[in-house]
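Can you keep this structure in mind? I'll have questions shortly.
Omission of a single protein chain aside, the complex is shown with its protein chains in their original locations.
Letters A, B and C mark the chains in the order given here, with residues in each chain numbered from 1 onward.
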Amino acid sequence: MVGGGTGAFIGAVHRTAATLDGEATFVAGCLSSTPERALASGRTIGLAEDRNYPTWQAMVAAEKALPAGQRIDAVCIVTPNHLHNPVAVAFVEAGFHVICDKPLTRTVAEAQELAAAVRRAKTVFAVTYNYTGYPLVRAMGEMVRSGKIGAVRKVFVEYHQGWLATDLASTGQKQAAWRGDPAIAGAGALGDIGSHAENLLRTVTGLSIESLCADVGTIVPGRRVDDDAAVLMKLSGGARAVLTCSQVCIGEENGLSIRVYGERGSLRWRQEDPNALTFTALDAAPQIITRGGVGSGDVARAATRLPPGHPEGFYEAFANVYRGAFAAIRGESGAVYPGIEDGVHGVHFIEKCLASKGAWVKV
Amino acid sequence: MVGGGTGAFIGAVHRTAATLDGEATFVAGCLSSTPERALASGRTIGLAEDRNYPTWQAMVAAEKALPAGQRIDAVCIVTPNHLHNPVAVAFVEAGFHVICDKPLTRTVAEAQELAAAVRRAKTVFAVTYNYTGYPLVRAMGEMVRSGKIGAVRKVFVEYHQGWLATDLASTGQKQAAWRGDPAIAGAGALGDIGSHAENLLRTVTGLSIESLCADVGTIVPGRRVDDDAAVLMKLSGGARAVLTCSQVCIGEENGLSIRVYGERGSLRWRQEDPNALTFTALDAAPQIITRGGVGSGDVARAATRLPPGHPEGFYEAFANVYRGAFAAIRGESGAVYPGIEDGVHGVHFIEKCLASKGAWVKV
Amino acid sequence: MVGGGTGAFIGAVHRTAATLDGEATFVAGCLSSTPERALASGRTIGLAEDRNYPTWQAMVAAEKALPAGQRIDAVCIVTPNHLHNPVAVAFVEAGFHVICDKPLTRTVAEAQELAAAVRRAKTVFAVTYNYTGYPLVRAMGEMVRSGKIGAVRKVFVEYHQGWLATDLASTGQKQAAWRGDPAIAGAGALGDIGSHAENLLRTVTGLSIESLCADVGTIVPGRRVDDDAAVLMKLSGGARAVLTCSQVCIGEENGLSIRVYGERGSLRWRQEDPNALTFTALDAAPQIITRGGVGSGDVARAATRLPPGHPEGFYEAFANVYRGAFAAIRGESGAVYPGIEDGVHGVHFIEKCLASKGAWVKV
Partner (left out) sequence: MVGGGTGAFIGAVHRTAATLDGEATFVAGCLSSTPERALASGRTIGLAEDRNYPTWQAMVAAEKALPAGQRIDAVCIVTPNHLHNPVAVAFVEAGFHVICDKPLTRTVAEAQELAAAVRRAKTVFAVTYNYTGYPLVRAMGEMVRSGKIGAVRKVFVEYHQGWLATDLASTGQKQAAWRGDPAIAGAGALGDIGSHAENLLRTVTGLSIESLCADVGTIVPGRRVDDDAAVLMKLSGGARAVLTCSQVCIGEENGLSIRVYGERGSLRWRQEDPNALTFTALDAAPQIITRGGVGSGDVARAATRLPPGHPEGFYEAFANVYRGAFAAIRGESGAVYPGIEDGVHGVHFIEKCLASKGAWVKV
């Protein structure tokens, strides 16, 4: 693991998710951006001294030098966004599989450089669009593909939070601070949550975004990145979509949701209530499909650990991304996980939204 | 009443709503567009023969000729949209108070002509934006005005239905047929439901729409009016808003909702669950405010007929518009109802959305 | 109307419900228990002087003396419970149809006396178990009868309110005062709301209560009637049921609900969300059946005034009881309304619960 030291929210989530099924162990890492903090964080989580590295450059060199079977199989990159590209490229070029946080990079140029490295190295590269790991998100994708709702006509996807309704970054709160620095984060709400919404839309519908018109703004005075965006989109096949993301919505905790309307039916799902979706066929009563329940399908069942009625949550969805990446690393066919191309799409989306300035642009 | 004959959904609603509180009686009408059907419809609902008119022109002439005290106090106009203007102007100029369905007219020019007539006549003119009659919609307006959520920053308002997911108009279904004829309806989803959403937004926030960018489309093949729209907006005071309306959303029945986010709190309400709203103050737990319950306020209480827990619905909200209009007709101060200016705003909104074609336009 | 004067909640509800469909007009009444207040209340609601009676005895005598066609068709009795029996018997014996509030009487003896009078007079007698007027309650009854859930096995019915969590009666609040006087009300929570729950259970399942074991208590100090009860029941056909009612549940407004589990499916419905029910067939996903929506059936549709998504509420359900009674008065076949036998069952139920004292008793 690179990044994710003491005090980092997402680093601890990755560690729990990666080990939830007992398929992985954390053996090496460089957990913070200065050698002192990196080493201290590594000790806190119990890394062996000789594989607790002061810098990621030291880590890639040392691990590469270890004999096969002793070195790490894969690295998980959970640094702030600006380091994703250099760290990932280095590990990919050293032949390691990578699980990397989103957004993939700050710019499309960086993303394409990284994608080229992955193509050359032929390694497994997973991007932790963790919300698509929810079993019922996968069920929706399978239902769309199998024609249960007919051709997609209209999609609403939203990701609304309220934790940045005040200028939290200027108080020094760690999560808010780096996310609020354009040099580190690249974008604000668009990168942090909008890219999750975009990936959710693409994963569920299987459609690509052909053009978009984005109204991106900064609502809280003093903030240096965007905290609110509304994006109108035309999708492949002629469908229309509306994506909204905002971090100033007081009362919203982690309000990611999607509604997909097709010619013959519709699907609705909310991340905060992830164990149920609503499916309505034309001229039929709405049905509640639960995770593991009737109608949830084989794809969802394969991503499910507990019987219906026993809530699964964020960790289990996150762990499904790891499970897919591990299956791919083992060379299994049919492994499901968001890959490098999902990451590139996400960075493209962010860049186009920022460039739109309220006008329609091709994607 | 003009319009609203046998088979018309909204005519019967108006009759029930207008008489719910026992403040009005239907004594005269011209209920359909041909003399034969008009007279037949009038007999069905029990109008006296001498006040069951074959044409609205005959009605306005005859009623005007009756002595004060015997003639109607007010007329309620529930014809298809294209007749709102001529009928309303005639009754207004004859000195009658008018309660008219929305959208007010098909064009801004017609709306302004009508508004000028009302100004000259100084009569009461109510537009049945019935959804703003819900007690908790009025409560939201009061909460915004009193500063409970601070300055408004972001608004989401949506009105999604599914009943036009197929080309119902071509089957001859009466409601769908006239709504699908551009010469009669003017606009499609924008006029039928989008204008309700626009009025809800303005009523709750008290803000005006300064500019907008609308993506308006026709999704169902064969339809001659719009059935789907997404509108980005800038409001007075700098707030942003997203309005979506669609009639092709299978599984949605009458999904009008609003979410308002301010500097210090937020409000959420759904028409299909009209007896509760969610209010969240910054750094406080969300509260469920019920109609008539704690925190709903004086304005909502004045529009409430039953104790909390005893559901009120569509009729009661609709009746509140009539109650306000009747109070105004009696000359009471403080009467609350959507007036001619709300109607003009609505027509403006529709016209600007249709003109936008995906670009920003001033309103 | 007898009872229901100024300040009475339920009197005004009856007047709105009875006239909602334009099938009735209030022409005569004795609206309160003293001549002065009765006459004043009658003037307030606009009764003609000569039919605004000082006592119910005067009313029954005078109306009976009027020629057919001029006298009232039916009387609606909304007095406190202790007057139901004498007033109802007098009007029934005078040949008038009666719509009477529940519980029918304070004692089974009174109920049987009244039932005998109705049998002799062959008049229409409706008891306003208004909650069974909800379209989806009727839909549930139809679904059970048609075998959609198979033989009923288990029923949970509950009616929880919080408005009597403090000793409201001793503050003089009018609704609470008479309901808290055992000489007037007979029972407390059992009569006021428990009998609604019992009628809902019987109406939906079509089963009768064969034996019961009731734990009836008074939780709020100073109260003179019961305010909380839990009743275990054995129903005809072997099903078990649990009925709970309580008026001390802070946070509950008017929480009447029913859940019916059969051999092949289940039904769930809540009065506070009356426009939807959940139907789950064995080995199928739960379906949301909305009023007027797919699967709600002919019986519900006949009791429905508005399209799905346009909420109906308490008034409309109440009006359906009147609509059924009026149809019966007109001699129509198939009129649906709770009759005298429902009222007698309700009084039986209350009496048996009070007698049980925690032991099983036959009903």
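Here are some notes:
Going forward, contacts are C-beta pairs under 8 Å (C-beta built on N, C-alpha and C of every residue); 3 or more make two chains touch, one makes a residue touch a chain.
If you're wondering where the values come from, they're calculated on a predicted model, not measured in any experiment.
The chain not shown here is touched by just one of C:228, C:316 or C:351, and that residue is C:228.
Of the candidate positions C:246, C:271 or C:320, contact with the unshown chain belongs to C:246.
The residue touching the chain not shown here, chosen from A:253, A:283, A:298 or A:332, is A:253. Residues of subunit B in touch with the missing chain: 278-279, 283-290, 293-295.
For subunit C, the residues touching the absent chain in the complete assembly are 149, 153-154, 156, 158, 162, 165-166, 213, 215, 217, 219, 228, 230, 232, 240, 242, 244, 246, 248-252, 259, 261-266, 268, 278, 280-282, 286, 358-360.
Take subunit A: the residues that touch the chain left off the picture are 9, 13, 15-16, 19-22, 46, 161, 163, 252-255, 271-275, 290, 293, 305-316.
Everything that follows uses one rule, which is that only the chains that are shown with their structure count from here on.
Most remote chain with respect to subunit A, judged by CA-atom centres, is C.
Taking the mean of all protein C-alpha atoms as the reference point, the chain centroid lying nearest to it belongs to B.
The distance from the centre of subunit B to the centre of subunit C, each centre being the mean of the chain's C-alpha atoms, comes to 35 Å. Each chain gets a centre from the mean of its Cα atoms; for subunit A and subunit B, those two points are 42 Å apart. Across the assembly, subunit B contributes residues 252 that each touch 2 or more other chains.
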